[in-house]
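The complex appears here without one of its protein chains, the remainder shown in place.
The chains carry the letters A, B and C, assigned in the order they are written, with residues numbered from 1 in each.
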Amino acid sequence: MTVNVIFFGALIDAAGTNKTEVKNVSDCDSLKSKILVDYPELNNYKFLIALHNQVVKDNLKLNEGDTVALLPPFAGG
Amino acid sequence: MTVNVIFFGALIDAAGTNKTEVKNVSDCDSLKSKILVDYPELNNYKFLIALHNQVVKDNLKLNEGDTVALLPPFAGG
Amino acid sequence: MSDKKKHKVFVNGAISPQFIADSIAKHSTKTSIGAHDIFLGQVRNDIINGKTVNSIEYSAYEEMAEEKFHEIREAAFVKYNLTCMHIYHSIGSVKAGEICLFVFVSSSHRKDAFDACRDIVERIKINVPIFGKEIFEDDSFVWKENTE
Partner (left out) sequence: MSDKKKHKVFVNGAISPQFIADSIAKHSTKTSIGAHDIFLGQVRNDIINGKTVNSIEYSAYEEMAEEKFHEIREAAFVKYNLTCMHIYHSIGSVKAGEICLFVFVSSSHRKDAFDACRDIVERIKINVPIFGKEIFEDDSFVWKENTE
């Protein structure tokens, strides 16, 4: 199973890319752990995870083709 | 002693003039009584009295040449 | 009395959107500003006893009104952390749909602008001797009274 991951703002600088694919993760917590291994610099950043345009608080299950966004602190306004 | 009285808004319509002079009144209460005798239509209107650009709440003494304003309800904004 | 006293509040007739745009544009050089709150009062075509308001004819005890505006202004600068503030109010005829009040408050952070703008508008409604004749389509009228 493949999940798309997209980065924004400071996280693009930290990850060195604005997107990646992650395989063999079934939920948000395991995705997050894998991302932090693949992009260790992200350990120094605050971020939220969003799925289907909503911030994820619980450990939601992920499905094939889902896009997960990693969002640094907001600065709108 | 003469005091100037000025009317505004609806009170001009009610009094039929925008100003008058009142003689022989020494304080705001006696001025008000005299005005209501001279312009009985004003008994049907709500108004405040202002002296030196401030609304008068107490029965202030009046001096020669003072101008007292009769102010109907405000509608600014 | 401070220079601020000289700021003229009353404008003849409606306040135009262009006047508002020009006021906003003038603030681009004040780069410590982070937040503007602008309140605009617009004349409503209220229906009163079956008749529709076409316009409001504003009059004022101008000398006292200018002093009250000045007091409101000074009190706001004491109470809130503001960069600048402008108040304009129409005198004379303003048609329904046109703007009769323009309160423009600027500060570094939004809280001051929001708090001050609202406070100023409330004080104007309560304390400034401005009178309004609501004129109907058939030229009859009633005298407006602030209640909201």
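Note that contacts are C-beta pairs under 8 Å (C-beta built on N, C-alpha and C of every residue); 3 or more make two chains touch, one makes a residue touch a chain.
Only a predicted model underlies this, so the values are computations on that prediction, with no experimental measurement involved.
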| item | value |
| --- | --- |
| Chains in view that touch the one left out, judged over the entire complex | A, C |
| Chain not shown, touching residues in chain A | 6, 8-10, 50, 53, 69, 71-77 |
| Absent-chain interface as seen on chain C, which is shown | 17-18, 20-22, 24-25, 27-45, 96-99, 106, 108-111, 113-114, 117-118, 121, 148 |
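Methods note: only the chains that are shown with their structure count from here on.
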| item | value |
| --- | --- |
| Chain pair, most C-beta pairs within the contact cut-off | B-C |
| For chain A paired with chain B, centre-to-centre distance based on mean C-alpha positions, whole Å | 73 |
| Centre distance in Å when chain A and chain C are each reduced to the mean of their C-alpha atoms | 49 |
| Euclidean distance of C-alpha centroids - chain B vs chain C, Å | 26 |
| Junction residues of chain C - those touching two or more other chains | none |
| Multi-chain contact sites of chain A, meaning residues that touch two or more partners | none |
